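Left out: one protein chain. Kept in place: all the others.
Chain lettering (A, B and C) follows the sequence in which the chains are written, and residue indices restart at 1 in each chain.
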Amino acid sequence: MVFSVAVAGASGYAGGELLRLLAGHPEFEVRTVTAHSNAGQRLIDVQPSLRSLAHLTLVDTTPQNLSGHDVVFVALPHGKSGEITAHLPAETLVVDCGADHRLVNSDDWAAFYGGDYFGAWTYGVPELPIGAGKQRDRLVGARRIAAPGCNASTVALALAPGIHAGVIEAQDLVAVLAVGPSGAGKSLKLPNLAAEILGSANPYAVGGTHRHIPEIVQSLRWAAAAGPADPTSAACASSPDATISFTPVIVPMSRGILATATARLVPGTSAAAVRAAWEDAYADEPFVHLLPDGHFPRTADVLGANTALIGLAVDEAAGRVVTITAIDNLVKGTAGAAIQSANIALGLTETLGLTMNGVAP
Amino acid sequence: MVFSVAVAGASGYAGGELLRLLAGHPEFEVRTVTAHSNAGQRLIDVQPSLRSLAHLTLVDTTPQNLSGHDVVFVALPHGKSGEITAHLPAETLVVDCGADHRLVNSDDWAAFYGGDYFGAWTYGVPELPIGAGKQRDRLVGARRIAAPGCNASTVALALAPGIHAGVIEAQDLVAVLAVGPSGAGKSLKLPNLAAEILGSANPYAVGGTHRHIPEIVQSLRWAAAAGPADPTSAACASSPDATISFTPVIVPMSRGILATATARLVPGTSAAAVRAAWEDAYADEPFVHLLPDGHFPRTADVLGANTALIGLAVDEAAGRVVTITAIDNLVKGTAGAAIQSANIALGLTETLGLTMNGVAP
Amino acid sequence: MVFSVAVAGASGYAGGELLRLLAGHPEFEVRTVTAHSNAGQRLIDVQPSLRSLAHLTLVDTTPQNLSGHDVVFVALPHGKSGEITAHLPAETLVVDCGADHRLVNSDDWAAFYGGDYFGAWTYGVPELPIGAGKQRDRLVGARRIAAPGCNASTVALALAPGIHAGVIEAQDLVAVLAVGPSGAGKSLKLPNLAAEILGSANPYAVGGTHRHIPEIVQSLRWAAAAGPADPTSAACASSPDATISFTPVIVPMSRGILATATARLVPGTSAAAVRAAWEDAYADEPFVHLLPDGHFPRTADVLGANTALIGLAVDEAAGRVVTITAIDNLVKGTAGAAIQSANIALGLTETLGLTMNGVAP
Partner (left out) sequence: MVFSVAVAGASGYAGGELLRLLAGHPEFEVRTVTAHSNAGQRLIDVQPSLRSLAHLTLVDTTPQNLSGHDVVFVALPHGKSGEITAHLPAETLVVDCGADHRLVNSDDWAAFYGGDYFGAWTYGVPELPIGAGKQRDRLVGARRIAAPGCNASTVALALAPGIHAGVIEAQDLVAVLAVGPSGAGKSLKLPNLAAEILGSANPYAVGGTHRHIPEIVQSLRWAAAAGPADPTSAACASSPDATISFTPVIVPMSRGILATATARLVPGTSAAAVRAAWEDAYADEPFVHLLPDGHFPRTADVLGANTALIGLAVDEAAGRVVTITAIDNLVKGTAGAAIQSANIALGLTETLGLTMNGVAP
């Protein structure tokens, strides 16, 4: 069976990456691509890399144009998808790559985004260890999925196993990320110009202001939760707690996130117990791989791939566990996570249309 | 049917790219990977981006290890493949990504490479217009194929249609290429260091010394030839003539070639006739696309893809036709061309295992 | 004596580079910095690299604010400086880094820029060989100077000696330039975004449409002219002729131009005669250096410097002389040329405030 697909926001970077992956997916057929200011143009003129989709023309992003498909992927600025997806039928699988449906706590939304709150959908990071299982379990059969923020899922995947297993503390986490500017989209702002970024490392949202912070904390709370209750419900959102110092740094590579995320080692924990926590969490995962002791990933190794690579070290002198995680922000961080989650929701093979091999060098 | 495959030189960049593409090819199965100094290591430790091939271990590059496969891809430094492939059975399909079997004229070999000359194999640029057909015709059923040099095939694809159609002159061609350093392989030389290349544009092999020049000229002679005789035979190699000023410039991108190749317009030729020459040559090609008037390609649009994008302009004031051609040097320039040619040789669908969509941005 | 200086357009890249160089100039003191939308801001908030000028505040770009200085440097978009500089006193030295006063032929202006034509000022490329001397001679005592276009001066410096000496032909020149995006200024357009430029080579203005073409041709006509008449007068502008195919390619480095400029060798000319032409032209120049035979420059070698490095080769097989020229587009291509020309005009040591050493790597 082939599922008909619409992509809203097809003129942006995330939309383009959805289309690149969907073009190679054997069970999805892209029928409709929508945009705002680019509506009316041929897709190939806006996304000249998508040669196999040269037959498509961008139409307006309206509920009418998005209706009538089996699956709708939405890649719109935050605040835009909440409105438009409210008009889509309940049986349509809708995967939102924006932020509108990620946070279960409306206070978090109000504090970090503001504007109308649209409620949380099933969070699209299948590998997150929660309770006795994985977030994957909640995605089966879902029809409303919130694909993760790229920085947020990177840090959550990096630290969740250790918190879940109780080998690292959830308080006083510190994460610093080297990120490529494609995560900022096609926004025409001075800091996004090539001349500003080439040859330079540029921090932003320093000091606890980045919008992905509540999303990270939410995932880590879930990972920390024990017991049978569903920790992803809003009621459970405030306990137990996690705190994180989070700093992203734009570096001159178009794609990729390299997260250095560290946590205090729970005193008395052996290095072997630490490693076992991550091994237990990811041993059978097709797209999240723990590297051997002494190996650490580079972002080039996951370029274009739906893979998260994690390197792990215990720094006894510093009293910290150090994780290094590499993902492609547009794939595992956004479009790949969306398609992987859609595969799960629809009962397809989870890896369909996705590759675990990066384009390196 | 699945063909068993060996890759010689699997630890390098070209070898790695062959493996990345082969890992996604439905009819090829990589059984053996060989290397020189890295023999004995796990492939994944040398090529950490190739997660799906983690089960493979590098063995020595010997005729014994390469024997017993249906297809052998060779990615060795020039001068190395000639020797080792001489020991492989005639019925094995051997595709050489090195230079040893590209030049039909032994004088060219002596002048630009030197050392033993191993004779020419069928040249692996299927789209080259030659006589009434394409080079593709010669690849059907071939068992010895010489994949092209990346710079050479880019310039040949850029200019051959105009020479073939007689709308540009074959003398006094000028080509300047912006190229990424992955084309130089893993050679540990000072000019290849990141600190030498970041933030800089660095020319090399200036003034007519680059080894791809005779290969370009050879392709363009073939494109110029008329009549029923096979122009790819050595006998035809010296006439008619083509001359080219060729300058490559290393720029700070890991992959990609952007060739600006210009030729004198044959006096009296209309712009429409010029465009028609390229349209006729590439209208039905899956991997070589002529862009509409006023559009020019970027290398990002073909990253990871087996696509060559060509933009075309007639500069009346300068009396020149200007072509801009973008390819990924490791894909359409090397590994993709090798696999595309192998597909043709074996009677498979030509596009198997290859994508026409680039990874952009 | 210290000259008081105003810089108009101080918030842009060219304006910032003027200020960086002026801050280190022992005879110039920057008193006034002007801007448009940034007026009212502290300079340091707009140009955070200019730590030594933290005391300055941007004011509006008006004739009033620019008046009362010994020297005014203007770095405004084309079409803007013509108007505003008309109000400045004749005895003030005005150096325009924009295009408004470069072209002696109003038809060229109309064809490539359009809008009001403001007439030509003394062209600010001192090293250009013209007649029995250099363009430097015309700059002595000048009070209205047009600093060159960065691409134009690079190509003119590259080819003028050969044309001047009659060893290369002025027709059918071909130049392809690898250029950094800082030349495009802070213009908020999609092609200038980092995500569009990182990892890619992007051509623009292909096929004879670039605005620097008439400026190049004008310089080369001057270099070709013989006899006592002033070739830089408008009357001489149309003869003898030069034609050039000119293609710029944006590459991922913030600054720099590497021009590969080639010309047909005049038949019968020896390689020694070719080299002698460039040696004669530049032997005594502090900022334009011909490299030894077999050496070619990289843009990194001139980063931040007012230096043009030229490598030269004769490609006998192609019948062309190939020149490779590296400059920093913001220094020798713009701000450095402006200050060097101002030094000459005012009778100061020509090299004051300028360095010939690049910041490499």
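Following the convention adopted for this analysis, contacts are C-beta pairs under 8 Å (C-beta built on N, C-alpha and C of every residue); 3 or more make two chains touch, one makes a residue touch a chain.
If you're wondering where the values come from, they're calculated on a predicted model, not measured in any experiment.
*Asks:* Where does the absent chain touch, in terms of which shown chains it meets?
*Replies:* A, B, C
*Asks:* From the listed residues A:S4, A:N38, A:S245 or A:T269, report the one that touches the chain absent from this view.
*Replies:* A:S245
*Asks:* Of the residues listed, A:A142, A:L198 or A:M356, which one is in contact with the missing chain?
*Replies:* A:L198
*Asks:* Residue-wise, where is chain A in contact with the chain that is not depicted?
*Replies:* Listed in rising order, the touching residues are 172, 174, 176, 178, 195-196, 198-204, 206-208, 213, 243-247, 249, 251-256, 258, 260, 262, 264, 296-301, 303, 311, 313-320, 322, 324, 326, 360-361.
*Asks:* List every residue of chain B that touches the chain not included in the displayed model.
*Replies:* Residue positions of chain B that touch the missing chain: 13, 180-182, 184, 186, 188-190, 192-200, 252-254.
*Asks:* Going by the touch rule given at the top, which residues of chain C touch the chain that is not shown?
*Replies:* With respect to the unshown chain, the touching residues of chain C are 13, 16, 20, 23-24, 45, 47-53, 182, 198-199, 254-255, 289, 291, 295, 297-298, 300-305, 307, 309, 355-361.
Here is the rule we use: only the chains that are shown with their structure count from here on.
*Asks:* For chain B and chain C, let me know how many angstrom lie between their CA-based centres, rounded off.
*Replies:* Chain centroid spacing, chain B to chain C, equals 38 Å.
*Asks:* Compute the distance, rounded to whole Å, between the mean C-alpha positions of chain A and chain C.
*Replies:* 46
*Asks:* Where the CA atoms of chain A average out and where those of chain B average out, how many Å apart are those spots?
*Replies:* Computed value for the inter-centroid distance: 37 Å.
*Asks:* Taking each residue of chain B in turn, which ones touch at least two of the other chains?
*Replies:* 198-199, 254-255, 297-298, 300-301, 303, 360-361
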